[in-house]
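With one protein chain held back, the other chains of the complex are shown just where they sit.
Moving on to subunit A:
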Amino acid sequence: MASGSKKGQHPRKRFYRARAHSNPLSDSQFPVPVSPAHMDWSDHFPAFFKSNITAAPVKKENLNGTCSEWSKAKGVEGDSKCSSASIIDVSVRKAEGLEICKKIQAFGDEEPKVHFADIGCGFGGLLVKLSPMFPNTLMVGMELRDKVSEYVKDRIIALRKENPGQFQNISIIRTNAMKYLQNYFQKGQLQKMFFLFPDPHFKERNHRRRIISIALLAEYAHVMALGGILYTVTDVEELGEWMKSCLEAHPLFEEVPLKKQEADPVVGLLKCATEEGQKVERNGGKTFYSVYCRVLASSAGA
């Protein structure tokens, strides 16, 4: 795979040329952790996991039977982690009726957790802008295309080298978020999810490939914490309407009132932080947003 940059230098996009579209329904070859408990984030965020360096890490196999440098298992029993996770969740569910905007605490041994996910992060523009805004929050981009995710990886390495102590909180995973989101994140883990300029899949028979759909929203709601925010933006009006109607129809999401949206520093980034967004601005295109909050299903209605 062409790596267009010498180690530590900023990557040049021309060496990472890839097709704009990747089929999200095909079975690609990349390792996926068996469960969120099997996911080793220490490789992605070494600065945050410094104290957890124990004796030789055990190389455990991922689902495809291959080992990845990005995810080695820590040798912690998956079962015990999962059960402690569930205890926290039960208490959140019991707090029904109260104004809930809890930050889900780290479980068990207070291990740092990823809280923001940029789905289809492209060349990483949003992550790079978000990183200094929330320096103590771990964020990860998920990208299906191999060359593009390779570019982001090299970009982060270069940024970390040039700016010691900065950009330690962002990372990239090459994966199919539609299929494997649940393998990476536990229930109620994410506080923010981003879907910036997703592939519109114009043809009706391809609508099921759209990253926002009523069916997939159930999965996103599951990995999001109560009070978490889901951001979408697109320059395709039909897609914008589609996404808004899916979110409106889903009982676990509620639109964030306009005043709150205006007060949210992140909303301003949606339009211009990414390469795609900048291209739209240059061409004088319109953008269509939806910003929704993860809520409990109301007792009235389904």
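Convention: a contact is a pair of C-beta atoms (placed from the backbone, for glycine too) under 8 Å apart; a residue touches a chain by one contact, two chains touch by 3 or more; residues count from 1.
In this text, contacts and distances are computed from a predicted model.
Student: Would you kindly match the missing chain to its UniProt protein name, picking from "Signal peptidase complex subunit 3", "tRNA (guanine-N(7)-)-methyltransferase non-catalytic subunit", "Auxin-responsive protein" or "UPK3B protein"?
Tutor: For the chain not displayed, UniProt's protein name is "tRNA (guanine-N(7)-)-methyltransferase non-catalytic subunit".
Student: Which residue among A:Pro112, A:Gly227 or A:Pro251 touches the omitted chain?
Tutor: Among A:Pro112, A:Gly227 or A:Pro251, only A:Pro251 touches the chain that is not shown.
Student: If I consider the whole complex, including the chain that's not displayed, which of A:Lys13, A:His222 or A:Lys271 touches that chain?
Tutor: Candidates A:Lys13, A:His222 or A:Lys271; residue touching the omitted chain: A:His222.
Student: If I consider the whole complex, including the chain that's not displayed, which of A:Ala47, A:Met133, A:Ile214 or A:Ala263 touches that chain?
Tutor: Missing-chain contact among the listed residues: A:Ile214.
Student: Contacts of subunit A with the missing chain: which residues?
Tutor: Answer for subunit A: residues 19, 21, 23, 25-27, 29, 34-36, 61, 63, 78-79, 82-83, 86, 178-180, 182-183, 187, 205, 208, 213-219, 221-222, 250-252, 297, 301-302 touch the chain left out.
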